[in-house]
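Have a look at the structure below before the remarks.
The complex is shown incomplete by one protein chain, all other protein chains being positioned as in the whole.
Then we have subunit A:
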Amino acid sequence: MNRRGRLWLLPVTVLVALLLALLPLPAPVQGLRPYWLALVVAYWVIEEPGHAGLGFAFTSGVVADLVTGSLLGEHALRLVVMAFILQRFRAQLRFFPLGQQALAIGGLLLNDRVVAAALHLLLGLPQLPWPYWLAPLVGALLWAPLFLVLDAFRQARRPR
């Protein structure tokens, strides 16, 4: 197994996810921006549990906080919660067909929005307008293509 060859993909995908999070969108569809970083983290936690665990989620979250200028620790907390749930149900999730997996990811993203909303409520920060609650749907729809693309990259790296 050529582990080194695959591991460089980890930071690269996180970086790309962060860039996608920063990319300016027209105001009407800003709420629909999927939580790219969560999708990427979810992929790695499911597929590479040896390298991507809670620590990975936490680190990417802190970097995301710095990059998006949000409260330091907010993304970290959200991603850690998600990564933990994923770890717990990883054995089942792995053998789900992609459609079912997407549904589960959608549920997780929705849960993530609830966590974020609760956090904002606790800290007295403003809540996001309602279109932002549609983002999990977009995220779930994007799960299958993202999964296939990342898998293709990963398989290409693996010498047969």
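The working rule: a contact is a pair of C-beta atoms (placed from the backbone, for glycine too) under 8 Å apart; a residue touches a chain by one contact, two chains touch by 3 or more; residues count from 1.
Just so we're on the same page, contacts and distances are computed from a predicted model.
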Chain excluded from display, named as in UniProt, from "ATP-binding cassette domain-containing protein", "Cell shape-determining protein MreC", "Sugar ABC transporter permease" or "2-oxoglutarate ferredoxin oxidoreductase subunit gamma": "Cell shape-determining protein MreC"
Option from A:Leu25, A:Leu98 or A:Val114 whose C-beta touches the chain left out: A:Leu25
Hidden-chain contact residue, picked from the options A:Val12, A:Leu66 or A:Ala118: A:Leu66
Touching the absent chain when the full complex is considered, from A:Val41, A:Val80 or A:Leu109: A:Val80
Missing-partner contacts on subunit A, residue numbers: 15, 18-19, 21-25, 27, 30-31, 33, 49-59, 61-63, 65-74, 76-77, 80-81, 84, 87-88, 90-91, 119-120, 123, 125-128, 132
